[in-house]
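The complex is shown incomplete by one protein chain, all other protein chains being positioned as in the whole.
By letter and in written order, the chains are A and B; residue numbering begins at 1 in each of them.
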Amino acid sequence: MNRVVVVGAGPAGMAAARAAAATGVEVVLVDSAQGLGGQYHRRAPESLGGNEIPPIPGVRHLAATTVWALEPVPGGHRLHLRTGPADAPGRQATVLDTAALVLATGAYDRALPFPGWDLPGVFTAGAAQALAKGQKVAVGSRVLLAGTGPFLLPVAESLIGVGARVLGVLEANIPVGGWLRDPLALLAGRAKAAELARYVTMLARHRVPFRPRTTVIAAHGTDRVTEVTTARLTADWRVRPGSERRVPVDAVCVGFGFTPQLELAVAAGCRLAGEFVEVNEAQATSVAGVFAAGEITGIGGADLSEAEGVLAGLAAARLLGGQGETPRRAIAAVRAGRRFAAALDRAHPVRAGWQSWLAEDTLICRCEEVDYGALCRAVRDRDAIGVRSLKLVSRVGLGACQGRTCGRNAADLVGGLDPAGLARRPIAAPVRLGELATTPVHPNERDTS
Amino acid sequence: MRVRVDGQEKSALPGQTVAGVLLAGGRVSWRTTRNGDRPRGVFCGIGVCFDCLVVVNGVPDVRACQRVVADGDEIRTQLGAELPGSAS
Partner (left out) sequence: MVVSVAYSDVVVVGAGVVGAACAEALSAAGSTVTVLDRGAPASGTTAAGEGNILVSDKGPGAELELARASRSRWPELLAELREELGPALADVEWEPKGGVVVATSAESAAPLAEFAAAQRAVGVDARQVTPAEAAELEPHLTPRVVTAVHYPEDAQLQPVLAATTLLAAVRHRGGQVRAGVAALGVERGANGAVSGVRTSEGVLPCGAVVNACGPWAGAFAEAAGAPIAVLPRRGMVLVTGPLPKTVWHKVYDADYVGAVTSGEAGVQTSTVIESTGAGTVLIGSSRQLVGLDETMRVEVLRELARKAVALFPVLAGVPVLRAYGGFRPYAPDHLPVIGADPRLPGLWHATGHEGAGIGLAAATGRLIAELVTGRPTHVDAEPFRVDRPGVLL
């Protein structure tokens, strides 16, 4: 119980673990991935020419370990862990109790549905990035990127780096520099501005066209994507009639911002602020002994995540008697980062016109193959306007991904669905029934008291 | 390392994921959906969407983008919903 446990080894979680360990308390860092780094610092394995991130001094890292459930226990929380090859039966089961928990579970790409988005060859932008960085593979050789937000730019760079030809970057909002007009954000994001300028140069050097107010509205092909339809958009993202173009591609990557990975925070009972975990200035959530950092508290990039991690790690350690100096730099970085994030958010919203790209038979829920028509019928004919009833009537969100992909989009389409209800997944990652049936071991019986 | 993909021998490197091996070999899909029989492969790439499911060593519902290959792994296409241990 008397230890800091950090879930997620991305920029936020690593910083939290490091900051907590620096105070001398016991720290355990858990991540389902093989190595440290999370999304931003993802590395390829050595066999593919990558180099691993070195261990953090004073931190016990549990790699390839998934937190599949979290429950309150007297004095703190209990994490239920599975260690071993992903989705293999018979992974090792352990439980870990902690009085000072830091959740840094990050976020994943939001993809908007459009006709053909379920064809193989349609990826999220993050998938292209993860495969390029982590596996040194290009998702295609003629690739189009579409969506909104500056994240499309590093993805273009990575794709070029692994040999893909990037046919274009389609930004559904106004040009990527738009947020630079916000003076406060400019102040906050000087480093970001430089980074952005670098990407713009990179696109120009590789002759990658950047098209504002444009997106992919359909993918075509029989057993994989072979062509897409692009279109110019109005300010609220309706298609400008006559602007449709067919483009031959073998891959298309889409990313419309990010959705926080909330299941553990929701299981802990943390209050949400809108879509994200609500935190105070010390990154404390509404639940005693639970802190949150990084993109589960808002989307703002790796630097902000890292700075929040420092604050969360220190606050968690202090709860256990750890001593550390006030992290002034991190506090300033969080303040500046949040301003920048807010400006980013204003410049790259998802606008309602995307709903007009849908056809009656466009899948909304990919897992259960529920199309737009079926969703509309559930609402219209059966008044399925609550999270539970909508799921059980239409089967939206009841499949393998448990609504991670479709939940946000269904919420927009139906309106008024409770975000916490959508993120309620008491089983945070699948376990095999036989695994669940076995009793876990307490690794440190002596200090779980 | 050697693995088999739908019966064919393939070489793989330590640290590669099943999806990494399959995509590097030019495959984009290795699963069909249970209702529409639609082909699927990687979508999110980070273990969130469960579109990349594949059968590894007789166990279905393994996320190819998350599973790191081990020497001798027997990997095969997943056809709709499968029961562990059953031959396809």
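Methods note: a contact is a pair of C-beta atoms (placed from the backbone, for glycine too) under 8 Å apart; a residue touches a chain by one contact, two chains touch by 3 or more.
Please read these numbers as outputs of a predicted model, since none were measured by experiment.
In the full assembly, the chain not pictured is in contact with A, B, by the touch criterion defined above. Shown as candidates are A:72, A:221, A:324 or A:349; the residue that touches the absent chain is A:72. Residues of chain B in touch with the missing chain: 34, 59, 61, 80-86. By the touch criterion stated above, the residues of chain A touching the omitted chain are 69, 71-72, 78, 80, 87, 89, 267, 368, 377, 381-389, 392-393, 395, 398-400, 402, 425-427, 430-434, 436-437, 439.
The criterion applied here is as follows: only the chains that are shown with their structure count from here on.
Averaged Cα coordinates give chain A a centre that lies 23 Å from the centre of chain B. Residues 32, 34, 39, 44-48, 50, 85-89, 108-109, 111, 118-124, 126-131, 134-137, 139, 223-224, 261, 366-369, 399-401, 404-405, 430 of chain A touch chain B in their complex.
Listing the residues of chain B that touch chain A in their complex gives 13-17, 19-20, 23-24, 28-29, 33, 35-36, 38-51, 53, 56, 59, 61-63, 65-68, 70, 84.
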